[in-house]
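One protein chain is absent from this view; the other protein chains keep their places.
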Amino acid sequence: MTGFFRSRTQIAVLLLSLAVVALTPIFGNLYHLHLVSLIAVYWVLISTLTLLVGYTGPISIGHAGLLAIGAYAYTILTSKFGWNGYVAIPSAAAMCGLCGLILGLPSLRLPGFYFALTTIAFSLIVGENLLAWGGLTGGGTGLMVPSLPGLFASPRALYWLCIAAAVLASLFCYNLARTMWGRNMIAVRDSEIAAQSVGISPLRTKLTIFMLAGFFAGLAGALYALLQNYILPENFHFDLSLFFFISIIIGGRGELLGPFLGAVVLTLLPEVMGSLAQYATLIYGVVLLLVVLMLPRGLGPMLRGAFASNKGTGEHAEEPDTERLKALLVGGKS
Amino acid sequence: MTLSANNVSKSFGGVAAVSDVSLSLKPGEIHGLIGPNGSGKTTLLNMLCGYLPVDEGLLTLDGADVRGTPVAARARMGLGRSFQKPRLLESLTLIDNVMIGAWQDHKPNFFSSMLALPSVAADEKRLRARAKAILATLGLEALSDRRAEVLGHAEQKFTEIARALMPRPRYLLLDEPAGGLTTQEIERLGRIIRAIAAAGVGVLLVEHHTEFVFEISDAVTTLSLGKVIAVGSPAEVSTDPEVIRVYLGNG
Partner (left out) sequence: MLAPLVTGLALGGLYAMTAIIYNVMFSSSKVLSLTTGHMLMIGGVAGAWAISVLGLHPMLGIALAVIIGGAFGGFTEVVAVRRTLARPDDHLWLLSTLALATIVQQCVALWWGTEPRPFPKLLPVDGTGYLHQRYWLPVLAAILMAVAVELFSRRTTVGKSLRALSEDELAARARGMDTGRLRLFSYVLAGALGAIAGLAAGQITFAYYALGLSLTLNGFVALALGGIGSNSGALIGGLILGLITAFGTHFFGGEFQNTISIGVLILFLIIRPQGLLGSAKLRQV
């Protein structure tokens, strides 16, 4: 099953990540804290987006729009309506969950390409409306984001909150991926016809995962707003949607580890490139093209190490045991 | 209690694919469905499962009118099927492919799964054991952990049957299961189908291998150009002059 612990590479990555998470607050400065927090927040969104795009299938390229809705919902609830930050975070996430559901509805009727363009349009429409409803969103000037009161007000505490969210998201995704839901999602992606024949409703699966991805995008959005302190529509440009989407494709559909590494690398890229950061999107495009042409399954399968196909003893099928088969099936559905 | 089509018809763009066809499948019965290409077998099969709507006529499953029931719901009522061209999940292992067959039997809900509550692991174990058992009875247990895409044609076909058997269906619809199989594999298939029927499952066998069909079926329906031209025991149908003329004759 597409689980985590199949190879040494995966264990190594996990340990390395834990080391980075633990050591950054000790040895790093505020910039490093911010960077790792940002990766964590992006991962909160990308992890569930992976379940959607990588496992369940729909090509959904507009999730920066959902991030924006989460960020602005949190900011507006706290700064304009005076809500408590700790209530606003789950509220923003819930609102985004609903938006995710709405975003997913067309996927039930429209063929793949049509739906993909709908998601691109969604991203652009969100951006447009953020600028237009200036009274609420501050328009092009943006909004100041109030810090969380009490315990999580400091950058250090916020860092741990982001890490906690990332760990939670990872756990949830891992849990879903390695059980019947994981198989369900892949069935919907690879053969809706076969999925239906075993009693799966592709509609329910897709809408459920769209809502999940929306909820976590909203959570990520609220945390993103807190991290940035100030949000503008241009933070949520379509390029960001591309970045999320490309991390998943590069990492491999049906994988969790690959997209995680993809997210880390692509987040760090502009930071490492310094003055060459303007080339970041160009590089994303080139990498995507290379991956699609040469490694359509993404880098994930390579990272997973030993393929499951080499396991198992015999080469050929054996003789059927018909008596046992009969016994297994007797007394079926009534 | 049967799976029945009563006087069903279906047209595509003015051309009748199925005309006034009736068929009844009883639990424990092996019912063959034969006919030349274009006779409407696949259309009828797809209507029984729910992939195609019925233009006219009645479809019942254990007495309930299922004409408006979606495919997944009919599957949950006890209807299983295999496909002519195997539709397996290539990136998953054989056992994963079989386990998904029991989706309707798995108990934990979405939130329990997400939170990895203890009931989830227990359920996984239960269904994995059932899948292994079914694979073992089909002779495929040794291949459990291989990815579906590396399997041979016959193994893929048998895996699909295993998947369909997971929820212990009442009716099993097999779409050309013998296609591409060697004589030895067909013989194995025959024994498997007999065991399934002996357990009380009604099996509809859509097939081109007429010898095979006549050998193991309890009853056979022959279609030609969308209409039923013969129904009866294998002995009756195989000697029916119309059937011979339209289908069996040449060769």
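To keep things simple, chains are lettered A and B as they appear, and every chain counts its residues starting from 1.
In this section, a residue touches a chain if its C-beta (ideal position, glycine included) is under 8 Å from a C-beta of that chain, and two chains touch if they have at least 3 such contacts.
Everything numeric here is computed off the predicted structure, so don't read it as measured data.
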Which of the chains on display does the removed chain touch in the whole complex? A
Using the touch definition from the top, which of A:L45, A:A68, A:I120 or A:L329 touches the missing chain? A:I120
In the complete assembly, which of A:T9, A:T24, A:S79 or A:N129 touches the absent chain? A:N129
By the contact definition given up top, give the residues of chain A that touch the hidden chain. 59, 61, 105-106, 109-114, 116-118, 120-121, 124-125, 128-129, 131-132, 238, 242, 249, 278-279, 281-282, 284-286, 288-289, 292-293, 296
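The criterion applied here is as follows: only the chains that are shown with their structure count from here on.
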When the C-alpha atoms of chain A and chain B are each averaged to a single point, how far apart are the two points in Å? 38
Name, in rising order, each residue of chain B that touches chain A in their complex. 49-51, 70-73, 75-78, 80-81, 83, 87-93, 96, 99-104, 106, 108, 110, 113-116, 120, 123-124, 127, 130, 133-134, 136-147, 150, 154-155, 158, 163-170, 188, 191-192, 194-196, 198-201
Report the residues of chain A in contact with chain B in the complex, numbered from low to high. 1-2, 171-172, 175-176, 179-181, 183-184, 186-187, 190-191, 193-201, 208, 254, 297, 307-309, 311-314, 317-333
